[in-house]
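Omission of a single protein chain aside, the complex is shown with its protein chains in their original locations.
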Amino acid sequence: MNSSVIVFPGSNCDRDIANALERFQFKNKMVWHKETTLPKSDIIVIPGGFSYGDYLRSGAIAAKSNILNEVIKAANSGCLVLGICNGFQILIETGLLKGTLLRNKKLKFLSKDTHVKIINNNNKFCKNYQTNSVIKLNIAHNEGNYFTSASHLEELKSKDLIAFKYCDDKGNLNDESNPNGSIDNIAGILNEKKNILGMMPHPERMVDKLISSDDGANLFLSILN
Amino acid sequence: MKISDKIVEKHGLKTDEFLKIKTLLKREPNLLELGIFSAMWNEHCSYKSSKIHLKKLPTKNKNVIQGPGENAGVIDIGDDDAIIFKIESHNHPSFIEPYQGAATGVGGILRDVFTMGARPIALLNSIHFGSPDHKKTRNLLNGVVSGIGGYGNCIGVPTVAGETKFNSTYNENILVNAMAVGHAKKDKIFYSKAKGLNKSVVYVGSKTGRDGIHGASMASAEFDENSEEKKPTVQVGDPFTEKLLMEACLELMKDNSIISIQDMGAAGLTSSSVEMAYKGDLGLEIDLSKVPCREENMTPYEMMLSESQERMLIILEDNKEEKAKKIFDKWDLDFVVIGKTTSTKNLVLNFKENKVAEIPIDALSSKAPLYDRKWLKSKLPKKNTKIKDLKKVSLEESFLKILSSPNNSNKKWITDQYDQMVMCDTAQRSGSDAAIIRIHNKEKAIAVTVDSSANYCKSHPLTGGKQIVCESWRNLICAGSKPIAITNCLNFGNPENPEIMGEFAECVQGIKESCEFLNFPVVSGNVSFYNGTNNKNIFPTPVIGGVGLIKNLKKTLNHNFQREKSIILLVGKTFGHLGQSVFLQEIHSITDGPPPDINLTNEKNNGEAVLKIIEKNLINSAHDVSSGGLILTLAEMAIHSKIGIKISKPKKLSNIFEYFFGEDQGRYVIEINQDKLTLVEKILKENNVFYEQIGVTQKNNFELTGEFKLDLLDLYNINNQWYYKY
Partner (left out) sequence: MKLILVKLHQLNSRKNKLKFSVTVTLKKDVLDPQGKVVQQTLQNMGMKTLKGLRQGKYFEIDIEEKEEITAKKKIEEMCKKLLINLIIEDYKINKI
């Protein structure tokens, strides 16, 4: 499977996601933001980091890059797109995903392992996970507080577009287990066509048992499947 | 313009120093030249008060590739891999503007590491604040932690370890020491020595503004009531630009275009150009009209002394300019040839077709003043306190009070603000004795730690200096690594005060003795003097950053108990030394008395035995015993792991407080499986190591037989609340 990772000035999880993709035998290419065409890709990843320093608004400036026009075209023709952390923020700024990502409720950068529940596995990113299973992923962000209108939230629920929610180790969805104040504990969402996934937690940080855990592996395996 | 006495004084130079300048130049300097001398001759750049003592430190062993004298130290960790690391201070700016001071401190130390060709792989910090109830402390704590996180997280290097201490000695002079560790290939290390004549001198990075003009002088001047007026000298960090600069430099370093490279840190363009020329025994001619400026109408004085961040100076091989410029253009950074190397051995500055300064390089470097300041030896304080004379306290209450105190509380509130996992090689995060970073795509890993003991150093500098190196050594062993080398940041008060100079001389002597004995040399470091306000100086605070090597990382080792029914051994003898202990300070408010004695033979012996046991895979967890004593060590192992312990009261006990709160050195607590006991005992006996079995792990409770039985969840809450409440 072919993957492309878009690299912006300030992206810093690009090499991490490239390593993870290569670990699962994807044929990966790094794409500098100034390029005008995308290599042939089955999946395009927009990595985490601090593109443009998170200046103005997280992801706002990266969203104006020319390469994103190519990503939008690819997404519209069904290519898989995965936005992780800053990547999720960029997808929101481009409009490929709806809603907004606000400052964490406690107003501080938060970096820790959290539990996340698989809400819907009937999509290309989660099918190797069991619905309602609980996994541990790592988060590290300042603006991860997902918010959207009541009508969009309804749409997300009714069309099974919520991929992950923050929970406790037993799978309970509550305020204590919500690290950043996201509406409904939402940690990751899909677009209507279910080919674009935006998520705040970092799956690429959970593929190596020696370092952390391998709870993130199934995401990559789902895509390969 | 005539240089008046007042102008000389404002530049931080003494009258005799000014006379020396005139002698070296054989004339009066102009204002620009005076400014350059003031920057290069101040303490921060010249080390004039400390050099004579620092020379004593051991700086070599078979693993050291580069000792002090370069941007950072370099050690060989086998298979072509090198680790490059250094620690530096940014104390004075952080007191004035905590967020930016701490942020630019991180930025500066990162540059020192990647300028040598290493991709930074870990950040650590040692931060010291005044008493929590001092009016400025809360704000400073918040600002510094945010600044460190803001810069480190943005640039994408994990901040994996550190220490945070509170002591009223730092009320008006906080300490912010930042350490960076990087990984490079042995054959791709870049130095700052200029080589070759007529080579292009290239300026890369951010434009130059008026930031921090005379910051290096500020670092060397004590604060007084008018410190607030020193405000305009604080630099603002831009981690985004630094990330671009780092990537651009690392990209350019892939081939042989760079002859030498140096970052522009303290005293900016002045110190980088002088140091590169001095090391290469060359001259440098710079056309200041070419320097990219952020503000309009900047003068040569401002350009030479500006401490604008995120800039580097590179000496390029012939015919590499176009290729190099392409890389810097890609990353949207300025790249301008501003001068060339010459044979004159002078620093020549031109501006708009006029020569505006000409100074012999050696006048600014090797001929800078060197002082052997008068210093006073410290006597070892007498042990005044007898345990039986102290007021009666409950063991349990004392323990809980210490567990919930600011200095011993869990630092999760801080570490949750730092991204520890970026780069995906952090095998052991903060919260243990040392962090462990795997070398990317390899089986080996390094352990890193940072430590200090200001109270011990104040009470007896020689012992304190010895102790802090031993603690670093022990912490690295507890992570399963073989300690290789250290970097040190020496934070002291006014060196013109013989008592303070004595503290420095003796701490350095102590560090030397431990380093030599343990084969644990100093490869880099920094000295920060004048940490004092209105003649009140801080406690001597040498901070040691240690690096150790784990040849084959199969499993990370930390200080969390791993299972129930394990045997807990205490390696090393307990004498019950309470002098300078947390117990005496927190519970009885006693701050006099000698620090615990250091027996280097035992330290080496015990440490090597523990490492042997670890390498044979016989250990579940390990923790060294340090401040707070044995009981705090055991609590930390239990609370983090959520596995309890049943501690037996020791048989030969003179006093239970001395036993559990004593801070005798050279001790380790190790957790081993029942079935491994015989093998472990064999190794300990073979190495003549004293040990005793002190307990077994168990579910749920932290129990001291006959004294108390506490619920682990309660202990967790007690230990975790201070920062959140504050």
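First chain written, first letter: the chains are A and B, and each begins at residue 1.
Going forward, a contact is a pair of C-beta atoms (placed from the backbone, for glycine too) under 8 Å apart; a residue touches a chain by one contact, two chains touch by 3 or more.
This structure is a prediction, so every number in the text was calculated from the model and none was measured.
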item	value
Per the touch definition above, residue among B:34, B:234 or B:462 touching the missing chain	B:234
Full-complex contact with the absent chain, from A:40, A:64 or A:193	A:64
Per the touch definition above, residue among B:11, B:111, B:210 or B:340 touching the missing chain	B:210
Sole residue of A:24, A:55 or A:147 that reaches the chain not shown, by the stated touch rule	A:55
Chain A residues touching the omitted chain (full complex)	52-53, 55-56, 61, 64
Residues belonging to chain B that touch the chain removed from view	96-97, 100, 206, 209-211, 231-232, 234-238, 240-241, 294-295, 308-309, 332
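Simple rule for what comes next: only the chains that are shown with their structure count from here on.
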item	value
Whole-Å gap between the CA centroids of chain A and chain B	36
Complex contacts: residues of chain A adjacent to chain B	9-10, 12-13, 15-16, 19-20, 32, 34, 49-50, 52-55, 108-112, 138, 140, 202, 204-205, 208, 210-212
Chain A contact footprint on chain B (complex, rising order)	146, 149-150, 153-156, 238-241, 243-244, 330-332, 415-427, 438, 553-556
